[in-house]
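Every protein chain but one is kept in place in this view of the complex.
Up next is subunit A:
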Amino acid sequence: MTTTKKQLHRIDLIFKNEQDCKEILRNALARSNQEVINEMVNSGLKGRGGAGFPTGLKWKLTAEQKVDEKFVICNADEGEPGTFKDREILTRVPHKVLSGMAVCAKIIGARKGYIYLRGEYKFLVPNLKKELRRFHDILDELGLDFRVEIFMGSGAYICGEESALFESMEGKRGEPRNKPPFPTEIGYMDKPTVINNVETLAHSYTILKYGAKKFRELGVKDSRGSKVFSVSGDTPIPGIYELELGMSVQDFVDDFGDGDTKAVQVGGASGFLVPRKRFGKTSIGYQGKLTGISLPTGGSMMIFNSSRSMYNVLNNYLDFFEEESCGQCTPCRVGCQQLLKGIKAVKRGEKPASYLDQLLKLTDTMKLTAKCGLGQSVANSFSSIVENFREEMIY
């Protein structure tokens, strides 16, 4: 048990509204592509959309493709329930995101970029358009041939998955594609494409401004820099917070909990539930920390106190997946229905408690065989909730 309460390290980088966008861009564009790529790689920045792929490497791989037409896409689909950090970033510091896109475009050789904006965020459009006009003027002044357009999303959660997003932009049904090939090779319109989360692009601005070294000072091994979190649930202070990566869940709960925290869901519906007994042994970041478990998150941190029924929590997640699965692949489409019906049957006593073990095996199959991240990650919340709160599932 930790006895000393440690104040979490709040960061103020992303939302700091600096007006030096043109300068930063001018400097970045003046540097060689190799230099910028090295800077990005050295920063250790990993994608903030959930999967945590190294951003510098993504840019590098796309830059290496010998193809005339390429694209940069900003993923602003933000479909995870309870998450609204990308909306905040696009509202308060859109120029940082656009600058990140422009530098990426120069490096990989793209002339066209898109912001794939969640349908519900339509109200952001007038402001974004104004911002885009200003930004395009700056690009003209700096002599960079690059234009960004806004593309309105269709409203389906799965369209946030990068390959489904491309399909949807191409006017097709939003269904994830087979991988490989990856977007760095074959993305939007079958051209090499960098697709990054809103926050990832905003961080790239920070790196370009302050340098990789400064960025690396934040966070821990393999999880560098800061991250914007959407804190919700049983907390007296819900909202958006920029925190240093690598914190333990215990420290997080000490800061944000209501004193009666039973569990924290890290990473939304597709993330993991951390029960109280694991708070100290679990940290927030990407895989590869030396000790304990490290959990990645797109930004959602949901706190549950002891009044919450974990059965209801799981039920809600499964409801969500059963509906939001694109439905194309068997393990995910049917698996989600079985999990949802299964826990209900156990609760009602129509199936024995041991049926939960059978469902756990099913989630293993889903993890191993589903076509995309959605179906593969249903197992996360299912197994972490069922294994830690088995009694609540039965009685």
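Please note the rule applied: a contact is a pair of C-beta atoms (placed from the backbone, for glycine too) under 8 Å apart; a residue touches a chain by one contact, two chains touch by 3 or more; residues count from 1.
Definition applied: contacts and distances are computed from a predicted model.
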*The complex lacks one chain in this depiction; which UniProt name from "Tryptophan synthase alpha chain", "NAD(P)-dependent iron-only hydrogenase catalytic subunit", "ATP-binding cassette domain-containing protein" or "ABC transporter" does that chain carry?*
"NAD(P)-dependent iron-only hydrogenase catalytic subunit"
*Out of A:L45, A:I158 or A:M302, point to the residue that touches the absent chain in the complete complex.*
A:I158
*asked:* Just to verify: which one of A:V97, A:L362 or A:V386 makes contact with the chain not shown?
replied: A:L362
*Pick from A:C336, A:L356 or A:M393: which residue touches the chain that isn't shown?*
A:C336
*Just one of A:R173, A:R216 or A:K347 touches the chain that is missing; which is it?*
A:R173
_In subunit A, positions touching the absent partner_ = 156, 158, 173, 175, 178, 180, 321-331, 333-338, 341-342, 345, 351, 358, 361-362, 365, 367-371, 376
